[in-house]
Structures are given as structure tokens and as C-alpha cells.
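With one protein chain removed, the remaining protein chains of the complex are shown where they sit.
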Amino acid sequence: MPSPPQLAFTLDGLRAYLAEIFPQIWRSGGHEIEAIGPMSARVRLRRHDDHLRPGGTISGPAMFALADVALYVAILAQIGRVPLAVTTNLNINFLRKPPPGDIVGEARLLKLGKRLAVGEVGLHSAGETALVAHATGAYSIPDRGSGNEVS
Amino acid sequence: MPSPPQLAFTLDGLRAYLAEIFPQIWRSGGHEIEAIGPMSARVRLRRHDDHLRPGGTISGPAMFALADVALYVAILAQIGRVPLAVTTNLNINFLRKPPPGDIVGEARLLKLGKRLAVGEVGLHSAGETALVAHATGAYSIPDRGSGNEVS
Amino acid sequence: MPSPPQLAFTLDGLRAYLAEIFPQIWRSGGHEIEAIGPMSARVRLRRHDDHLRPGGTISGPAMFALADVALYVAILAQIGRVPLAVTTNLNINFLRKPPPGDIVGEARLLKLGKRLAVGEVGLHSAGETALVAHATGAYSIPDRGSGNEVS
Partner (left out) sequence: MPSPPQLAFTLDGLRAYLAEIFPQIWRSGGHEIEAIGPMSARVRLRRHDDHLRPGGTISGPAMFALADVALYVAILAQIGRVPLAVTTNLNINFLRKPPPGDIVGEARLLKLGKRLAVGEVGLHSAGETALVAHATGAYSIPDRGSGNEVS
């Protein structure tokens, strides 16, 4: 199924690109891009013992990472293979303890400017609707040709 | 050397307590509590390949985790073995790319109420003073005897 | 039209209650509650020269105040005349410069616990859909019978 024409990648093309540039994250199989759309992305974090805390709940850093990855994927899906966007701010509210299991992050971009992208992401357990966490993030988009410095 | 009388733990006592309740984090040797003081703590994240990103920089989730851990340690040092504090909000600004190497988080509590603790933490590379990230966090402190639910 | 049965106020009842407890805000006519619903509220900030900045745009503090008010209204609509909720954290992203004119805040609660409420709010110019700002806020809900201290 082709991606909508306004996207810079097909789903498979984006998966391949990320596995190439961030092999540590994307080849482990921990995160999986489920869908990309206009200004949006859905990413799943596979249950893994490394992410668990006593009582079986998912760790805060694992939820932070999922929120950041989902927003980043939504940005890349729009802007394509330009120099990397860099997270400048992430604010996360932890709402409920997730049970052990997969967590899904649904990201939506609120702004995609020339230099700054801002988005929000809701995290919920797979198969549930109640949010376990909610985050907003800001990303600096480097000018083409520059490195990916935060300047 | 004894800890100041207002603290609930000695440094060694707190290390032992954390290794007991969070063995996954504290037995790996990745994080090390360097100091605790009144309303403050200093925690070091040892360089580890799992935390690296292309170019050798430290990952955002690893810095998030260090900020959260340093604030949590500062709270525990004050309140002792009471039911667990739970992170409810964490806001992090990424300021500069850290070079590979150890990162130190210096946490300071801004408020320690009966139900709510708030603190800030600056992260810098070991041996440097420029901050690579800065975070503020809010923690819900459960009533004694209740579980560690966020309610 | 009666409000849904799960709400603690009718729209008129909530307006009257707020005019009684916060006359400085609610009798000036600057803010108007347009709607309340389950875990949600819509509040309008009337254009007023006090809120303007050079170039005619709405000031940041005026947008902050609208976000805070809309979340607060959504909480009160659920919990009723209990001791006051207190804002403990508000994080706001400014996305676009609003033109002069009314601004509408659409608030949605993400969590309403016994002690902690968290919500998000999108701000847009009246008649437009693009967000000019987006905020998330956390509120401490005092126990019944206590004052409205942040403790």
C-alpha cells in the first residue's frame, strides 16, 4: 500500500532508513513503526524484560524513549532524508502504571516549521485506550547542509 | 563519615537500599551515587556502549534516566524508607551534545511537601562545567501505608 | 439544556460558581465558558487591548491564563464544589502568532485521580483550526476538608 503522496517515505522506506542510521535502536526489534500518516506516526514498544520495573511495570525511560521515537518518526515521515532533527525539549506526564506488555505511542505534529517542530504523543497499552503517559516534544530542524548540531 | 543528621540514610545505606529494591538499575553499575546532602544528590552515569548514539554521543533516554534517578535519590535521602515516590512529570531541555564519557547529574530539591516533591537537575560531562541537559521533575509521595499508586 | 448527568455543574451553575469565587477573572467578561462536557471544557478569551502586543498579537501570559482557566474549568465540571484545585505545573508551547481577535481553548483531562489531575489544552483563534499554542497542566486536588494548600 503506498503512503499518502505528501509523505517523504513509504513505511518500508522509513523502516529501512532508520535501521541504516540508528541500527542500535531499530535493529533490536524493540521499537516497531506501525503506521505513518500526515503529521502523525504510530510506534510500538515491544515488551522486553529490560524495560520492566518491580511489579512488572514499564520503566519511565522506556516510555520517554518511545515518546521521543514516535515524534521523531512523524517528523522524518514529513521531511525526509534531511540532516537530522534534534530533540531540544521533552515534557512527559506519567498518568497510570502500565501493565507489562507492549506500549503504543501515537504521535501528532502540532507545528512543522523551517527550524522548529513541535508535537504531542499519547502512550497507551496495546489494546487499551486509557493513556499511561502523555508527552510533548520540540525538535530543532537543522538547515540543509549543516550538521545536526543544536545551535 | 556519617551523613548529616537531617538525612534519612548514610551514603552506603542508601546504596544498599536501592540495590535491594531496584536491582536492575543499581546492580548493573551503570549509575553510581557519588554524594547525598540536604535536599540534594549527585549521581554519575558510567559510560556504556548501550547509551551511545551515532557520533558517540549519549542518548536522550540515558540522560532522562540519569535526571530521574538523581532527583529520586535526593528525595529518598530526605524521606527514607517510606512507600515509593513516583515520577509524575519530567521536563528536560537538551542543551549540547555530550562527548562520550561519564555524565554527572546534580539534583536539588526545590520543594519537599507531604504529597509533592519538585526538583531540578543539571547534567554535565564528568570534569566539565557546561550543562549538556537540564531537567525539572515532580514526584508524588504516597501516604504512608498506601501502595505506590499514582492516584 | 441539562448538562450530562456525570457532570457536577450545569453550564450556568458553573458560571455562577466561578463568578462567586473568582470575581476578578469571571466578572470582567474577558473569559467565557462556552461548553463543558465529560472530562472537557471550551473557554473563550475575548479580545482585549490589555492582551495585545506590538503587531497586534496576543500576549504569552494571556494565552497561559486561558490554558490554565480551561483546564481548571474542566476539572471543576467533574469534581464540583470541593476545595480548590491548585495548578502545580504548566508547560506551554507557543506555535504560531495569533492574529488579534478572540482565542478559544479546548481542554481535555487525561487523568482525574484522587489527588492529581492532568490535562491538555489546544488554543486556536476563533474560527480557525490551526493551533496557536498547546499546553499541558497538572493540578493538585486537595483532600476534602483540607485547605487548598499545595502540600
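The chains carry the letters A, B and C, assigned in the order they are written, with residues numbered from 1 in each.
Rule of thumb we're sticking to: a contact is a pair of C-beta atoms (placed from the backbone, for glycine too) under 8 Å apart; a residue touches a chain by one contact, two chains touch by 3 or more.
The structure presented is a predicted model; accordingly, all values stated were derived computationally and were not measured.
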Among B:S40, B:T57, B:Q78 or B:N91, the residue in touch with the chain that has been omitted: B:N91
Those residues of chain A which, in the complete complex, touch the missing chain: 88-89, 91, 113-116, 118, 138, 140, 150-151
Residue numbers in chain C that touch the chain omitted from display: 21-22, 24, 50, 52-54, 59-62, 64-65, 68, 86-97, 149-150
Touching residues (missing chain, whole complex) on chain B: 91, 93, 95-96, 110-111, 118, 120, 122, 131, 134, 136, 138
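Rule of thumb we're sticking to: only the chains that are shown with their structure count from here on.
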Inter-centroid spacing, chain C versus chain A (mean Cα positions, whole Å): 29
Centroid spacing, where centroids are CA-atom means, of chain A and chain B in whole angstrom: 24
Sequence positions of chain C contacting 2 or more other chains: 91, 118, 138
